[in-house]
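Of the protein chains in this complex, all but one are displayed in their positions.
Chain nomenclature is as follows: A and B, assigned in order of appearance, with residue numbering initiated at 1 for each chain independently.
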Amino acid sequence: MTQPLGSFPGGLKLRGHKKRSTQTPIRRTPLAKQLILPLQQHIGAAAVPIVEVGDKVLKGQRIARAEGHVSVCLHAPSSGTVVAIDEQAIPHPSGLSAACITIETDGEDKWAERHPVKGFQDMTPHEIRQIIRDAGIVGLGGAGFPSFIKLNPGIHHTVESLILNGAECEPYITCDDMLMRERADGILDGVEIMLHALNAQEVLLAIEDNKSQAISSMELALAARPHLTQTKIAVIPTRYPTGGEKQIIQVVTGKEVPTNGLPIDIGIVCHNMGTAYAVGRAINHGEPLISRIVTVTGTDVTHAGNFETLFGTPISALLEFAETKRQPDEPFILGGPMMGFNLSGDNLPVTKTANCILVGVEDAAEKAEPLPCIRCGDCASACPASLLPQQLYWHARAKDFDQTRDYNLFDCIECGCCDYVCPSKIPLVSYFRFAKTEIMNQERERKKSDLARERFETRQARMEREQREKEERQRQRKAALAASKAKKEQDAAAETSSAEDKEN
Amino acid sequence: MLTAIIALTLLALILGLLLGFASVKFKVEGDPIVEQIDKLLPQTQCGQCSFAGCRPYAEAIAAGEADINRCPPGGEATIQALADLLDVEPKPLDEECGVEKPKMLAVIDEQRCIGCTLCIQACPVDAILGAAKHMHTVIADECTGCELCLEPCPVDCIDMLEVAQNPNTWRWPDPSHLQLERGGRS
Partner (left out) sequence: MALFRISPPFLAGTNRVTLQMLQVLLAMVPAVIAMVMFFGPAVLINIALALVVALATEALLLKLRQRPIKPFLSDGSAAVTAVLLAVAIPPLSPWWLTVLGVMFAIIFAKHLYGGLGYNPFNPAMVGYVLLLLSFPLEMTTWLPVQSLAEHPLNFEQAFQLIFFGDTATGLSVDTVSGATPLDAMKTQIGQQILPEYIVNQPLFGMLGGIGWEWINVWFLLGGLFLLYRKVISWHVPAAMLGTLLVLSSITALFAPELTGSPLFHLFSGGTMIGAFFIATDPVSGSTTLKGRLVFGAGVGALTYIIRIWGGYPDGVAFAVLLMNMLVPLIDYYTQPKVYGASSK
């Protein structure tokens, strides 16, 4: 065990509400009739389907390939038939649709052939990353960044610390907690593989001190692997948002990730506990990422708990299994109460990043007309990134986006601490998200217009050149014509004169 | 009296020199005004402003020959930005030029296309691909939605479609519109 070396400014002490969903072991969600699989469940380019409507697929069979570098594959979570490849509603705050593959399950749940790796130590890091990419593994903590990229430190960096993030600081969520309690060994399998791929000097398993069972279970599993000498458990204080990547690095190592930089720039790589487990399954068992543990909890849930759920399972089916007081089409929260977003719609599928479904929260924010900002500064005191939300708000509301950038808008991690403490109940994070997407849109438009200008100018230049060449050719032709005409006239004159001579 | 005059004159002289020095030393090398205006224009090259592209319009504005409210694709936002840049009053869009529309994208109905290449010649940004007697297609990423290809098409096979939002380009709504915040100045 190691002691945390630092802490972050601000933050909140929130009631955890964790016990609600840790009373029962992880259960398996029954197989749904239809599985809807969005092609983009990760950050980066959407996967490209390699099956067609009507194809029979087996459990674990690859159904879409990665497109470009920042992308991962997608697999059939169960055996069945592809019935559609089209636009479906996806769990996204916009409520928009995106391309999905729909599989009708046959109930047999028959696996495709798996290729477990015996002895990953003999493989190169590159080969390991390739398997992880092909297995469709992304960060399961919430953002969904392709994991193989974060297992590639590049030739310019050495990895000092690999941090396994088991903080799970948001209230209500317990999927990592339960995973650590029940499958500590599986997590360590993955940790060993990550360690091998990264060649890290030390591994820190960071767990908040309110998860004593998870800590002891991880300690037990770690004690059984005496060869893992560089792996330690770091028990960190329970404080929101300590599970943010930048915050957990600051708490565990005392270092700060530079603005516009990545953790690897200071020799740190951070992965989620669930991701480590998935890596272990992919390498040692040949199982691609086709399911995850989802916490279903909230004041309106009768049998709250954690559910191992196949991707594509309709959230409504999961909620039915856990029994809730929710009415059809009533909104629910996907993610935690601080950073999740509310969705409605019954046919939305569970995706790779769906860590928690929350139906009903205590002390919920109520709809209220916000009062004006009184500049009390409580938000700045609560901000873990040391921003000045009160100033950011002022400029975001005035749509003065250049100013918001000067006040470091893009260092905001949208944790919601400022919203929580605001005495005027101003939806600060909403303003910041609004300003961020507006700025990103402006950037996109500017790039597009720059491209259009370039193409227009190139075309303009080409047309001028063509015009010049045409004129040049015309002139040459004219000159040639004139020359030949002159010659003809001369000849004619010579002829007439000779004829005259003859006549005379 | 005399000393006061001398002192003041001296002071004025020194300060004047200082200012002059500062203006030379800290001179900001700005883009020529035409470049700056051109940067604010949406580069659709549609010609709705009656000039043959964004650049010529920018030159006309810089020369004071054209008003700033002649760009329908840029709309309100562009007029505002131009007004800020040139330090003039913003005015409503000139309706002679057209109306502000959502972003559009040209799509060729490939069944009807006869491969006449007329649209290729009309496209100001070379966003249409094809050859004579072969069907053409629009490179969606390059299309500025200028509509210049509609007119020349002899079989009317080009449609303008609104650019659909997708989850990656979706923007969070402005909270001040959603929640009527009457507290402060609106």
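A few points about this structure:
What we mean here is this: contacts are C-beta pairs under 8 Å (C-beta built on N, C-alpha and C of every residue); 3 or more make two chains touch, one makes a residue touch a chain.
What you see is a predicted model, and the numbers here were worked out from it, not measured in a lab.
In the complete assembly, the contact with the undisplayed chain comes from A:Pro423, out of A:Pro30, A:Gly107, A:Gly254 or A:Pro423. For the chain missing from the display, the contacting residue among A:Leu151, A:Cys373 or A:Ile439 is A:Cys373, taking the whole complex into account.
Residues 8, 12, 14, 93, 171, 246, 250, 256-259, 261, 299-300, 330-331, 333, 335, 337-342, 360-361, 363-367, 369, 371-378, 380-381, 384-388, 390-391, 407-408, 411, 414, 416, 419-425, 427, 429-430, 433 are the ones on chain A that touch the missing chain.
The rule we apply is simple: only the chains that are shown with their structure count from here on.
The geometric centre of chain A is 33 Å away from that of chain B, both derived from CA atoms. By the touch criterion given at the top, residues 38, 41-45, 53-55, 124-127, 142, 144, 165-176, 178-184 of chain B touch chain A in their complex. Across the complex, chain B is touched by residues 40, 90, 92-94, 96, 98, 369-372, 397, 399, 424, 427, 430-431, 433-434, 436-438, 441, 444-445, 448-453, 455-460 of chain A.
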